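One protein chain is absent from this view; the other protein chains keep their places.
And then chain A:
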Amino acid sequence: MASAAKRLDTVPGTPAPQIAFDGATLVLGGKTIIENLSLGVQPGEFLCIVGASGCGKTTALRLAAGLYQPTSGRVNFDGQPMRAPRREIAIVFQDYGKALLPWRTAAGNVSLALEAAGMPSAERPARIEELLRTVGLPGHAGKYPSEMSGGMQQRLQIARCLAQEPKTLLMDEPFGALDAMTRQGLQDEVLSLMAASGATVIFVTHDLDEAIYLGDRVIGLLPHPGRIGIELAVNLPRPRDQLSTREHPEFLRLRRQLFDFIKATEQ
């Protein structure tokens, strides 16, 4: 298992990774949270990260976002060290309720990203409408977040992230707080949105099925300190389908493998 980390570093013949963890270690409050993490994420790849609670998934994502700086090692974006968060990397937070501006309407919240990008105010309304339509919120432009359901708020957060026109989208258990039906709908929407935009995605989840359903690759983290324990390539045909993909023998095989891994880490 320890060799898994090394294998990821350089695979001959593959393009340069968009996000590259290179021996990244993060110490917070005297505790090593992430240790010697090496991982390359290819442009356009959909990478899922799973692991037991508290194993460092969120922390790894925050390193990729530039919200944390590694204590040692490097985190590179497009070959350059990540010194601070940047607009090309959008983050969808799990707690959508806290990540939206309650005093701005849905349109206003999307507008925040367009304003930050310096888009002239005359061009914003059309773009906002387009983005809200893309995430399935047409006709809700004038609503405040508090007037929307959880699923709608998370859609709104995704719309704001899309407004950043990110090269990389980081998602931290984005659907964790949603009911199963809303969740499956949003999974499919994210898949088609990402297929259309070609963005790279790192997607953190507790849900093993969700990880396999969405990802090109699934990485399982080991806790204390956080490090890579398992890496699985997901060779399932795209576009994925909620029924047939989940019944695919390969899906079941991967699910079994991940399940055993998580089981073992919890002991």
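Assorted remarks:
By definition in this document, a contact is a pair of C-beta atoms (placed from the backbone, for glycine too) under 8 Å apart; a residue touches a chain by one contact, two chains touch by 3 or more; residues count from 1.
The definition used in the following text is that contacts and distances are computed from a predicted model.
For the chain of the complex excluded from view, the name given in UniProt is "ABC transporter permease" [choices: "Isoquinoline 1-oxidoreductase, beta subunit", "Bifunctional protein PyrR", "(2Fe-2S)-binding protein" or "ABC transporter permease"].
Checked against the full complex, the one of A:P85, A:P125, A:P138 or A:P237 touching the unshown chain is A:P85.
Interface note for the absent chain: among A:A116, A:A195 or A:A233, the touching residue is A:A116. The chain not shown here is touched by just one of A:D95, A:E129 or A:E189, and that residue is A:D95.
Those residues of chain A that touch the chain absent from the view are 65-67, 84-87, 89-91, 93, 95, 98-99, 101-104, 112-113, 115-117, 144, 146-147, 164.
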